[in-house]
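Apart from one protein chain that is not included, each protein chain of the complex appears where it belongs.
Chain IDs A, B and C follow the sequence of writing; residue 1 opens each chain.
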Amino acid sequence: MPIRYARPSAPSDDKRWKIVETRMRRLGDRPYALIEALHAAQEAFGYLDDDALHFVGDTLGVPHSRVYGVATFYSFFTLKPQGEHTCVVCTGTACYINGAKEILAGLERSLGVTPKETTADGKVSLLTARCLGACSLAPAVIVDGDVQGKVRAADLVARLEAM
Amino acid sequence: MSMPDGAAPRPRVATVWLDGCSGCHMSLIDLDERLLEIFERADLVYGPLVDVKEFPEDVDVCLVEGAVSSEEDLHRIRMVRERTKMLVAFGDCAVTSNVPGMRNPIGVQPLMDRAYIENVTLAPQVPTRGIPPLLPTSQPVHKFVDVDVFLPGCPPHADLIYTMLDDLLSGRVPDAAGARFGR
Amino acid sequence: MSVYTLTIDGKDVAGSDGQTIMEVAEENGIDIPGLCHLEGIHDRGACRLCVVEIAGSPKLAAACVTQIAEGMEVTAHSDALLEYRRTITEMLFMERNHVCAVCVANNHCELQDTAEDMGLTHFDLPRISPKADIDASHPLFAIDHNRCILCLRCVRVCDEIEGAHTWDVMHRGLDTRVQTDMGIPWGESPTCTSCGKCVQVCPTGALFEKGRAVARGSKRRRPFLPWMKVVAEERGL
Partner (left out) sequence: MSDMPAAARPVRRRVITEEIAEEPPRATAYVCEAASCLSLQSHDITVRLGEVVADAGLGDVEIKRVGCLGLCAAGPLVEIAETGRLFEKVTPDAVGPVVAALADVKQTDVRAPQGPFFEKQLRVATENFGRVDPESLDDYVERGGFEALRRVLSDMTSTEVREEVTRSGLRGRGGAGFPTGLKWTTVAKAQGTQKYVICNADEGDPGAFMDRSVLESDPYRVLEGMTIAAFAVHATEGYIYCRAEYPLAVARLRSAIRQAQRAGYLGSGIMDTSFAFDVQIRLGAGAFVCGEETALIASIEGRRGTPRPRPPYPAVSGLFECPTLINNVETFASVPTILRKGPDWYAAIGVGKSKGTKVFALAGRVVNTGLVEVPMGMTLREIIFDIGGGIIDGRPFKAVQTGGPSGGCIPADHLDTPVTYESLVELGSFMGSGGMIVMDDTSCMVDVAKYFMDFCRDESCGKCTPCRVGTTQMWMLLDRITTGRATGGDLAQLEHLAAIVQRTSLCGLGQGAPNPVFSTLRYFRDEYLAHIEERRCPAGVCTIEQPAEVMA
């Protein structure tokens, strides 16, 4: 049995911590709620900072090293704040053979970043996804949450540059 | 290779020193009196231990110490391979690139800058004259030419060197028993 | 507790319910290599050096985690298995920057020993050697990730025996690294008790005591933490 610590208080009085707390409490504040809690924190704050990781770990009684191990294992979790806009390029097989490689190369050139990076001005974060399951629309990208199908590199670059 | 009989010429043995510390050659000298026995059975025709300028043709066994790190090394190892029947990668640098290979992740230019510019106060400059250019990475011998026998060790123990030479000169295929990386 | 009889490499052996192939082999003087295995802590079947063949099973099994069964016919040594083990050992050497000659564990290293046992004389596989750091922030110890083979003995001993859980792993795949707390420098760890167990169990020169010259072999093997097994048994692990 993990040692039960006194329930830690939220890092700040930001209302969003309540969401995270509730999600953890619903699962009994047990160690197995770790991934759900990290999801909740990332949904609330956009990324996972040290405060969030400490808070979640202390609440659930999970050692900090394990919290960090889990947060870095899953590619969905990000420990850095994202840019104003996000562009997720699908690199699934269908997209790959339909030109995702060229799209990614075009974006890397024009934005000057590699995947998982944010432009220096904090405008755009470039990400890749393993497969969005939108294979019929290949090549597909998600710009700020909107799925775009049958994308052409030049159009996308133009659109992102306009942002 | 066959065991020389009385009339036939004795096997010709050479040693070569590429990018290494010469420790493997020191270990060879550590054979002590067994050196005499070995070189009663074979001729030492080239190497740092003898005063011969040109690597001769028709060498039967050549021990290569050191990694291949420069264009000069590359040129020499190719020439050695052409003229040698049994090529032995002799010691860890020849087998794995070992210490010379530790520069590989750094890259040639940063390496040169660090060695000749950053830490030098008086007229820092990268020497170029009469010095063969470095290859981008330092590599073990078998990355460039075929190697017949590998003898790892830093350095290989004299007993192992003796056993290997004894095997080779007796026409046996040397086995690697006892050989290990490092000391 | 029931006793099973089985054969390992054709030799008739016996063991009790719950024992692993590795344990029974060891008791009977049959040596099966393994780098992540360490008596006294949980096995994880990860290094894959201890893979053995079991008659009737198409897949290889890791001897350290596979429990014996009645009538089992185990092949622990064959040409094919040696080839697998030799290649896996080679993979470990090629993964990071293992330079035995300048390692604190030179001649006290289980990876080096394994290579010798396998008759590994050189490497053909591509060398990966990612850029890996050294963390020397701890006053007594240091870790050189270049020499880490990710056996995770340190993680397990820290959790299961010391109970500190200072160590864990981060990232995944080739980027996997052992790390302390939130990936912070070891010396800043609030949970580390400086007990040194992780250094003791490290099979290579990745974890070492500071302040000794390379050639002095600071990784001198001490008698192997016999109390670890006692603790493990008491805790029913």
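Here is the rule we use: a residue touches a chain if its C-beta (ideal position, glycine included) is under 8 Å from a C-beta of that chain, and two chains touch if they have at least 3 such contacts.
Every value quoted in this text rests on a predicted model; they were computed, and no experiment measured them.
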> Quick one: which of A:10, A:113 or A:142 touches the chain that's been left out?
Replying inline: A:142
> Which one, B:135, B:149 or B:165, makes contact with the chain that was left out?
Replying inline: B:135
>> Take the complete complex as the reference. Which residues in chain A touch the chain that isn't displayed?
In response: 31-36, 38-39, 42-43, 46-47, 60, 62, 66, 69-70, 73-78, 82, 86, 88, 91-94, 96-98, 127, 129-138, 140, 142, 144-149
>> For chain C, which positions touch the chain that isn't shown here?
In response: 44-49, 51, 60-62, 65-67, 83-84, 87-88, 91-92, 94-95, 124-128, 149-150, 169, 171-176
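Keep this in mind: only the chains that are shown with their structure count from here on.
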>> When I count C-beta pairs in contact, which pair ends up with more: B-C or A-C?
In response: B-C
>> Can you work out the whole-Å distance between the CA centroids of chain A and chain B?
In response: 52
> What whole-number Å value describes the gap between the mean CA coordinates of chain A and chain C?
Replying inline: 34
> In their shared complex, at which residues does chain B touch chain C?
Replying inline: 89, 92, 95-96, 98-99, 101-102, 104-105, 140, 142, 147, 150-152, 154, 175-183
> Which residues of chain A touch chain C in the complex?
Replying inline: 50, 53-54, 63-69, 72-73
> Okay, in this complex, where on chain C does chain A touch?
Replying inline: 159, 165-172, 179-183, 191
